[in-house]
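A single protein chain has been omitted from the complex, and every remaining protein chain is retained in its original position.
Up next, subunit A:
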Amino acid sequence: MTPTDSLSRASSRRAGRRSLAGTLERVLPRLVVAPSLAVALFFVYGYMLWTFILSLTGSRMLPQYNFVGLEQYARLFANERWHVAATNLVVFGGLFIAICLVLGLALAIFLDQRIRQEGALRTIYLYPMALSLIVTGVVWRWLLNPSLGIEALVQSWGFENFRFDWLVDPDMAIYTLVIAAVWQASGFVMALFLAGLRGIDDSLFKAAALDGASLPRVYWRIVLPCLRPVVFSAVMILAHIAIKSFDLVMALTGGGPGYATDLPATFMYAHTFTRGQIGLGSASAIMMLCGVLAILIPYLYSELRERKHG
């Protein structure tokens, strides 16, 4: 073997080792994310697909694969209880989002006036978010229970005619859900708005003061338009909380009285798991997915477009 030979072989071995390290460096990140990606693909998107397939079948107690086309969707839209659930979602979601936004914005504006003890107040308002919706539901169930809670308390103060029995009134029960959900989420919306307000240049307020704008005007004309992205994010988050709402209903009203406070999520649960209507339940689940996508896709579209315009 000539010295040149061994030299070139050594260098080629070194090159080989280098390329192995290079390959590893390239592949390692993918290797690390692969398990979680696989899990997400299977358990989220796989089951989504399975639910969709089931919604096209006549499954009742157990999954069956006797395809019936869109019949389950036809049954769903003919179902009185689904109509109640869908209407409830509109009422609950609309009020919940609107009240949370108004309340959250108001709290944020007040907290932004450089008040004392702001940190403590912020924590107090934000704290309900730390509770599980189940806990919120149970607490408000007791508070709203006519014979235990607020009504009983006020009556014991001597106001015998005081009535606050929304929880057991089929026409009003849906509003108790709004009260509890607003209590839970408005602090969070406040935090979002507060962060947005803190991002606004102080000199904007000064400039507006010199221009002669009153404080409400400043907020309406200058600050709120700056907060539009925050409003958008808040609506997104609140809307999906509203559509997913299940635990709160279960803990607070259990869907009752009757099915007066059914939401699509509780409708889906009841039909899929307790009433042996897997096909119908799956169809309602797919309709909820469509609802989420109807909100999400325009949002993603506008976000991505904005990024491109950068």
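Convention: a contact is a pair of C-beta atoms (placed from the backbone, for glycine too) under 8 Å apart; a residue touches a chain by one contact, two chains touch by 3 or more; residues count from 1.
Here, contacts and distances are computed from a predicted model.
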item: Name of the absent chain as recorded in UniProt (options "Peptidoglycan glycosyltransferase MrdB", "Methylenetetrahydrofolate reductase", "GntR family transcriptional regulator" or "ABC transporter ATP-binding protein"); value: "ABC transporter ATP-binding protein"
item: Chain not shown: contacting residue from A:S36, A:N66, A:S147 or A:S203; value: A:S203
item: Touching residue (missing chain; options A:R60, A:R198, A:R217 or A:R275); value: A:R217
item: Residue, one of A:G22, A:P225 or A:P298, that touches the chain absent here; value: A:P225
item: For subunit A, residues in touch with the removed chain; value: 201, 203-204, 206-213, 217, 221-222, 225-226, 228
